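Handing you a structure now.
One protein chain is absent from this view; the other protein chains keep their places.
Now for subunit A:
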Amino acid sequence: MSLSATKFVHPITTPPSTRSSDKPLFSTFFGSNHTKLRFNKPIVAAQRRSSSAASTSSPVVAVSDVVKEKKLKSTSNLLITKEEGLVLYEDMILGRFFEDMCAQMYYRGKMFGFVHLYNGQEAVSTGFIKFLKKEDYVVSTYRDHVHALSKGVPAREVMSELFGKATGCCRGQGGSMHMFSKQYNLLGGFAFIGEGIPVATGAAFSSKYRREVLKEPGADEVTLAFFGDGTCNNGQFYECLNMAALWKLPIVFVVENNLWAIGMSHLRATSDPQIWKKGPAFGMPGIHVDGMDVLKVREVAKEAIERARRGEGPTLVECETYRFRGHSLADPDELRDPAEKAHYAGRDPITALKKYLFDNKLASEQELKAIDKKIEELLDDAVEFADESPLPPRSQLLENVFADPKGFGIGPDGKYRCEDPKFTQGTAHV
């Protein structure tokens, strides 16, 4: 590894014929053809992106075997039915249009702070979350709007939350980075990377506890933890991989590897950039999948989620994906190579799904346009709703600090301070 005057050469995965060192490394993706992933092939070290799945020591059934079975059983050659296809399309369009609307609203001064948009990564959210039941848990990071929408949180509530209104899913108290929904089992929304992973592990533990200690018959809820490539260098990630594998918790760790942690390229931050390899090190399967293709993500998701549901333990899934926008709306996004962006724009998951639907005569142009229109109307309604919603009143300030407001203590007059009327008005000084 030679050190040029100003820049590092990227490490050993560089093939000899690689381009110059100052550009982030990517090669033509040798991705699997879209019906199966390659399995048990040795990793071609030259390629930054290989599509090899879990190592041979993993006990899990290879995805390709599952797909082969499926191909034998199903009457058609296709991976999805028409209904499924339209559901996937609608979900991805909802995610895309919503994020575009967020950007618009932000620049119009309707929302503030740090807003992290998900454009380009929709295949991961849709591919995984559409396999979940309502009782299953999803834990996300600050890039959580689309996870919330895929899980079922109404667009109105998410938009209101972003506007900081009292009708938001968290009453305006969370904001862009803290989306929670008890009804849809979305456990957040976390601003510090990695801090949601233990929470997800806890939810999976809860599920196992209910099954084995409380002996509840239907307790097979699966938890999905979504996080990025930057998080995979964080201690909490490894600690949770260990615990999840140790206790065979029903959790799937989904890495949305979009190559960039704000301005830090994944390759500059990670000694071994192949994240999926870290799964087998802890005794769980590690799978790499093309995260720009919703159908491939779905295949892997199905197997991983069902594996967890059966009680066989966790899976680590690395989704190669890309964010079309900057890290957040405050990020000028000057570091990334335009050629790289163009490459991934050409692999837009929505375009890819559209093509699949058309090519396989699953949907017509009109049907898809109808869906587009429906979503646009939904979003206009969401914005209108959010606009017209009231801001949180002062009385909301001190609510929800404690589940049991006795926690504010006893005041000098002997009464619990939460009984003081100023508390409900929000004017008491705590």
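Keep in mind that, in the parts below, contacts are C-beta pairs under 8 Å (C-beta built on N, C-alpha and C of every residue); 3 or more make two chains touch, one makes a residue touch a chain; residues count from 1.
Just so we're on the same page, contacts and distances are computed from a predicted model.
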| item | value |
| --- | --- |
| Among "Adhesion regulating molecule", "pyruvate dehydrogenase (acetyl-transferring)", "fructose-2,6-bisphosphate 2-phosphatase" or "Glutamate--cysteine ligase", the UniProt name of the subunit that does not appear here | "pyruvate dehydrogenase (acetyl-transferring)" |
| Residue among A:113, A:346, A:390 or A:407 touching the omitted chain | A:407 |
| Hidden-chain contact residue, picked from the options A:133, A:394 or A:415 | A:415 |
| Touching residues on subunit A - with respect to the absent chain | 137, 139, 168-175, 178, 180-182, 187-192, 195, 197-210, 212-214, 235-236, 239-240, 242-243, 246, 399-419 |
